[in-house]
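Of the protein chains in this complex, all but one are displayed in their positions.
Chain naming follows the written order as A, B, C, D and E, and within any one chain the residues start at number 1.
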Amino acid sequence: TETFSREKYQGNEFAGVVTGLAWTSVGGEILFIESSLSAGKGKLTLTGNLGDVMKESALLAQEYLRAHCNTLGIRKEAFDEWNLHVHVPEGAIPKDGPSAGVTMVTAMASIFTQRKVKKNLAMTGEITLRGKVLPVGGIKEKILAAKRAGIKEIILCNENKKDIEEIKDVYLKGLTFHFVDEIMEVLDIALMKQKVDNPLSI
Amino acid sequence: TETFSREKYQGNEFAGVVTGLAWTSVGGEILFIESSLSAGKGKLTLTGNLGDVMKESALLAQEYLRAHCNTLGIRKEAFDEWNLHVHVPEGAIPKDGPSAGVTMVTAMASIFTQRKVKKNLAMTGEITLRGKVLPVGGIKEKILAAKRAGIKEIILCNENKKDIEEIKDVYLKGLTFHFVDEIMEVLDIALMKQKVDNPLSI
Amino acid sequence: TETFSREKYQGNEFAGVVTGLAWTSVGGEILFIESSLSAGKGKLTLTGNLGDVMKESALLAQEYLRAHCNTLGIRKEAFDEWNLHVHVPEGAIPKDGPSAGVTMVTAMASIFTQRKVKKNLAMTGEITLRGKVLPVGGIKEKILAAKRAGIKEIILCNENKKDIEEIKDVYLKGLTFHFVDEIMEVLDIALMKQKVDNPLSI
Amino acid sequence: TETFSREKYQGNEFAGVVTGLAWTSVGGEILFIESSLSAGKGKLTLTGNLGDVMKESALLAQEYLRAHCNTLGIRKEAFDEWNLHVHVPEGAIPKDGPSAGVTMVTAMASIFTQRKVKKNLAMTGEITLRGKVLPVGGIKEKILAAKRAGIKEIILCNENKKDIEEIKDVYLKGLTFHFVDEIMEVLDIALMKQKVDNPLSI
Amino acid sequence: TETFSREKYQGNEFAGVVTGLAWTSVGGEILFIESSLSAGKGKLTLTGNLGDVMKESALLAQEYLRAHCNTLGIRKEAFDEWNLHVHVPEGAIPKDGPSAGVTMVTAMASIFTQRKVKKNLAMTGEITLRGKVLPVGGIKEKILAAKRAGIKEIILCNENKKDIEEIKDVYLKGLTFHFVDEIMEVLDIALMKQKVDNPLSI
Partner (left out) sequence: TETFSREKYQGNEFAGVVTGLAWTSVGGEILFIESSLSAGKGKLTLTGNLGDVMKESALLAQEYLRAHCNTLGIRKEAFDEWNLHVHVPEGAIPKDGPSAGVTMVTAMASIFTQRKVKKNLAMTGEITLRGKVLPVGGIKEKILAAKRAGIKEIILCNENKKDIEEIKDVYLKGLTFHFVDEIMEVLDIALMKQKVDNPLSI
């Protein structure tokens, strides 16, 4: 089958692109959540060989942003005036599970605000409708993959702190961790004040 | 697979969030039904890796509330002016069965009235279209899980009373039970007069 | 799995609720067909873990009532101005087959006329589009279940008379049978002139 | 499973009801195609546990009638102003195959013209879009079932004549056969000039 | 199962009916693509127990005709003002594969132009969106079937010429072959200038 490892962090020049951490049968990997807006009527398109649970994460992310658009300075009407496409590259690899939740919601928040995402940052965690961040599995493998890829900061659920404490210090060197309980904490850390170059008017 | 136990009761600050009791292959567990409203045309979105029977519980809950909106002080038009999203966290775990019926209808009643849910309360029971509450299984395991999680009061169907009588007193210490036959009894017990902070105008 | 027997007849206070007789792998059982109306555009919602054939019975019942609304005093427009929800409780149990046809059409006729259903009555039989009632199986087991549940009168297809004649008299004591060939005969027997308390204006 | 034999011809008082001949694993059988109209927008509903090929026969029948409505004296607009429901009783029995085509098209022609169907008549044959009648299988078994049911006249495809010639005369006694090549020949034979009592104004 | 061989060419009196050549597990066969128009909004209905690839051929044929309607003298609006039904008789036999492409596009061109199809002509070949005709398999078996059925002329892809050269002359006697590369060549050969009797005004 046609699969390739691309393991380098790729910068933050694009709005709507966020680095996540995945746990596959062959170890940890970084993945990119890409999002894009086009004028439309609020349709959501999801691509990248995604399973049902991962698609549900996108619905949760979208609903959370609708409910908290004022806090984030997004016009409420924006969700009905733009079509949103979310893609996870490497279509040959099936992807599922809830752990991309924080990455999805950050990507959508970035594309709708056109704010840059913090550099060299990756994240993993399930989200819930009321805005909680839940712990996920495969933390050790994900951390190793992040380091290999050049990631410097990682956002995790507070309840995943215990998984980090079990990893030898040598593997953690050069990494900064942010432990959170709420989606809004994720967005505070991940979204920069600065907009991307040539931002869309949303 | 990525599954975690989160076994603590989480407070009642949010409208639309209610604690249920589930019975899985590894014993009893508490679960949270979360709900959220956004301006729309009455669409219902269900997420959380739910099976068909659990989705039907949501349809029954919604229909019951429509039919009894006057009693609950909900404007009839509200159901067509807001989109309702119901989520059950921990997407990695498939969930099914009718026993979340009472939890679903209480969550929806709370979100549409913006009334707080009673503190430290959990519940389990099937609902029917005419407003009955039916007994469900796994009562002993559910009670143990509720206690572990810090729950103080539990709503059950009257026909589940016999299951409680078979549990040793030591396991029941500190728990108050409410036995009901009707959905309206559940809502009378579970919904406080008080609204949540910064309630939505529904 | 979470299944329970509730085997008592439950009164006739609600419009749209009718007692049927089912035949399962563990013997006969009574079941309830519940129906509910809400202002809408004529949508039909079916819940209760129903198979395709049982769902078709609901379509047949609805079409029959449309075609015979004059006879029953139902405004023709009612079918397009109300959403109809039909539910069969005990979601954990898959249900299928055509034998709930008479129960479905009686429940729908009751909810649209708001007429009470005769007390202590149960029924079983397939229906057809032109209004025939067809015989069904499992009669003996159904009769025993009906008696246990406190049922006094039973409606069956004329072609099921032979099945009754093979049951010992002691099991039939206290039961009155109505044998019919047509849906309209069922409705004549099952629907009382009297409306329920606080009837809806359909 | 709940299956019953009803093997008697049932008269011609209803428009839209036609007797077909089916060939099942347990021999030949008669079956009834029932149809019904209700004011609407041209929706077609098919019930009776029908397979995809049998549903396609209904689409072919409907299209044929649209194309030949002038010949049959049906207003062209009728197909868009009435919803058509076609049902094949005995929902417990799955039905499939193309051999009910002639029966379907005759039932639809009868319901849209409100003309009576000829008494004691049954038929079997596949139909095509350009109005051909094609031969079908199981002729011997079907003929025996028809006779048992009190059928006097049978319409078959001309190409099925050879199957009749192989049946002993004693089995054919009292039966009249009509061999046809075209749907219009079927309708000429099957539809009486006389309308049913209290015909609908289509 | 109910399957029959009908192996005779059936004339060209109908617009929209074209003879194709199929290759089945039991050898070659002729088949008929039938098409029909009814006033509507451009809906396409496909029947005849067709697989997905064969349904795609119909979409390709339709798109090709839309793009080349001027060349064929079809009003562009015709595709949105008429519903098109395409049927392949003998519903008991599942049919699939791309080789009916040329037959489909010729049938549709005939029905939209109401031009007669050349007599005693059959064809087989895949079509592509840009109007190419691609070679298909089973040529020898198809040629034998065509001859048996009374076919005199056959259209094939140029790349299938080599398959004809391998067939003994005795089998080819009385057959004329047309080898083509483009859909438009097929239509030039197959469609007569003459319209059918009583043509529709499209």
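Here is the rule we go by: a contact is a pair of C-beta atoms (placed from the backbone, for glycine too) under 8 Å apart; a residue touches a chain by one contact, two chains touch by 3 or more.
Note that the structure is predicted; figures quoted are calculated from it, not measured.
In the full assembly, the chain not pictured is in contact with A, E, by the touch criterion defined above. Residue-wise, the contact with the chain that is not shown comes from E:63, picked out of E:7, E:63 or E:188. From the options E:53, E:144, E:175 or E:189, the residue with contact to the unseen chain in the full assembly is E:53. Mapped onto chain A, the footprint of the missing chain covers residues 1-4, 6, 14, 16-17, 32, 34-39, 45, 47-49, 85-87, 89-92.
Although one chain is not displayed, chain E still touches it through residues 23, 52-53, 56-57, 59-60, 63-64, 66-67, 76, 97-99, 101, 126, 128-130, 132, 134-138, 159.
One rule holds for everything that comes next: only the chains that are shown with their structure count from here on.
Identification of common neighbours of chain C and chain E yields D. With respect to chain E, maximal separation of chain centres occurs for B (centres as means of Cα atoms). Chain centres here are Cα means. That of chain D falls 30 Å from that of chain E. Rounded to whole angstrom units, the spacing between the C-alpha centres of chain A and chain E is 52. Inter-chain contacts, as defined above, occur between A-B, B-C, C-D, D-E.
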